[in-house]
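Only one protein chain is missing; all other protein chains are in place.
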Amino acid sequence: MTAAMEPAAALAATTPVSTRGPAGLAWRRFRRHRMAMVGLVTLGVIVVAALLADVIAPHHPNEVDLAAFRQAPSAEHWLGTDSAGRDVFARLLHAGRISLGVGIAASLISVAIGTLLGAVAGLFRGWADTVIMRTADIMLSFPALVVIIVVAGVLGPSVVTLVLAMGVFGWPAAGRVVRGVTLSVREREFVKAARSFGAGGWWLITRHLVPAALGPVTVVATLGVAQAIMAEATLSFLGLGVEPPAASWGNMLTDAQNLTLISSMPWMWLPPGIAVALTVLAVNFVGDGLRDALDPRTTLGALR
Amino acid sequence: MSALLEVRDLVVEFGTEAGTVHAVNGVSFDVEPGEMLCVVGESGSGKSVTAMAVLGLLRRPPARVSASGIRFRGEDLLAATPDRLRALRGDDISVIFQDPMTALNPVHRVGKQIAEVVRLHRPVTRKQAWQRAVDLLTLVGVPDPDSRARQYPHEFSGGMRQRVMIAMAIANDPALLIADEPTTALDVTIQAQVLGLLRKAQRETGAATILITHDLGVVAEMADRVVVMYGGAIVEQGDVTTVFAAPRHPYTLGLLESLPRLDRDTEELTPISGSPPNLVAPPVGCTFAARCPVAAGRDRCVTERPGLVPLAPGHASACHFHEELVMAR
């Protein structure tokens, strides 16, 4: 037999010579998505800056310079200093570590829980499905932020509590997506084939259902990171998230509760505000790009 | 008599991620008034794309369509405005698709949908159009048409839906009917009904019919003339008896030889080796050369694309060595 492809397949897929997995094809589509690439580059810059905070920032984030508090930006303090005389630029970069870290960790936890529960619900149906999905409904009907505030109030505010609370409350989004994918994939013949030669539930979930759901789950996870960063900022702003002196974008904004500061000292709140907005926007662009790259229905549309 | 439809040098390409797919490469054919022309080919042969291009139904882009002429009753369809094409479709030219469920609107009554087609092209009242719908359902053999007209598509079986599609297609007495794999989704006993109905519809309306199919049985059953397509080009055309009895292209011959027969026993099937060509990078020479027993060891087949040459009135083959196939069967 020759390596020639069937024309129908050629229309939908790729050249017959190179070996490309589904991930390779998705990446190729992603690269053509201009906004997503802008988002990815922006995000990359933010992540690198946060990781290299010690190298880039000339000051320690918690170093208090009592002689110079609430100073406007200068050559010494690029973004000025805050009410305690700490360097805003250094705090901004270090805060980025915490904010991004919290966002990614919380999103990963919720996606992991959601993927497993969604796959179990979709594969086994019956009472497992009912219990899992009704629980998801109940959790979605709660105002999550209020619940997290209560939890943080009871357990005391800490980064770990914050991550766990957001992680646990975030799973229904991923759960629903994965269940949906599972319901359609379990009827596909390659899953039936696996069942026919004796594959059990765990095999089906790990080898077929989760890989099939990986695309949509990645999108949910990405958008989840943005949500978690926003939630972290909100809670920290309210004093229920990341505890000072550790810096996060949210608790840096706490200073902006003062009307005088808002009007006269924008360097204290504008940078973290912009950082949150920029990060969330970049993450969302990447998420949209991923969705388009991973959804085969848009394959031909993206070519125009 | 001049042809009802003339297609000259039709080329259709699709831009895809993998490169340009050359779906149709210079196809020319005529449809005479009132004839039943079967276009037969496998998936990727370009048979459906050809029909969709004629109808102006390809989305552009990704499709690119060019031709030196697509003329219906002398009118250039390639230059026609979208409005003009819409006016033609459903009136002088109508289509029957493989899957009637996607072609019918699930939220409207079947009778209303047929009546709409009539009202779109004819100055009739709502009541007259409805009556015409009921008459058409009667004509296509839908039992109890008065009450069936008031039902929704999901209340019809696959075969009945295809009857409804035929009723819609002949509602305005078209001059040309294009049926794209109209029975592929149907069971054989239902297929027999629908094919019979298509013939009846053709008789009643006198419409020329282009029947697109992959099934040589359907071709033998229905066609006056047959066009055989492979890899985006016509490889053979002629009247159905001649083409089946004395094919002059190795692909046609190979297809006929590879078929298992219902009416007699066959020891081993004679397959065509290999796979259809990759239309992203179609071969320079004959598209069938890589699979062709006649082409084995012959440079000309690999380097030079054969054109369709007339062999006898109405019979043509696109093979450099067609004369070797005389009496091959």
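A and B label the chains in the order they appear, each numbered from 1.
Keep this in mind: a residue touches a chain if its C-beta (ideal position, glycine included) is under 8 Å from a C-beta of that chain, and two chains touch if they have at least 3 such contacts.
Operating definition for what follows: contacts and distances are computed from a predicted model.
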{"item": "Undisplayed chain, where the name is taken from the UniProt record, one of \"Peptide ABC transporter ATP-binding protein\", \"Quinol dehydrogenase ferredoxin subunit NapH\", \"Membrane protein YedE/YeeE\" or \"Gas vesicle protein\"", "value": "\"Peptide ABC transporter ATP-binding protein\""}
{"item": "Omitted chain - touching chains that are shown", "value": "A, B"}
{"item": "Options A:A194, A:L238 or A:L270, residue touching the unrepresented chain", "value": "A:A194"}
{"item": "Residue among B:P106, B:P260, B:G297 or B:P313 touching the omitted chain", "value": "B:P260"}
{"item": "Touching the absent chain when the full complex is considered, from B:Q98, B:Q113 or B:Q193", "value": "B:Q193"}
{"item": "Residue among B:A129, B:V240 or B:C319 that touches the chain left out of view", "value": "B:V240"}
{"item": "Touching residues (missing chain, whole complex) on subunit B", "value": "42-43, 157, 159-160, 187-193, 195-196, 214-223, 240-241, 244-245, 251, 254-256, 258-263, 265-266, 268-273, 275-276, 291"}
{"item": "Positions on subunit A contacted by the hidden chain, ascending", "value": "1, 4-6, 8-9, 12-14, 16, 19-22, 188-190, 192-199, 203, 207-208, 211-212"}
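We take it that only the chains that are shown with their structure count from here on.
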{"item": "Distance from subunit B to subunit A - Cα centre to Cα centre, in angstrom", "value": "51"}
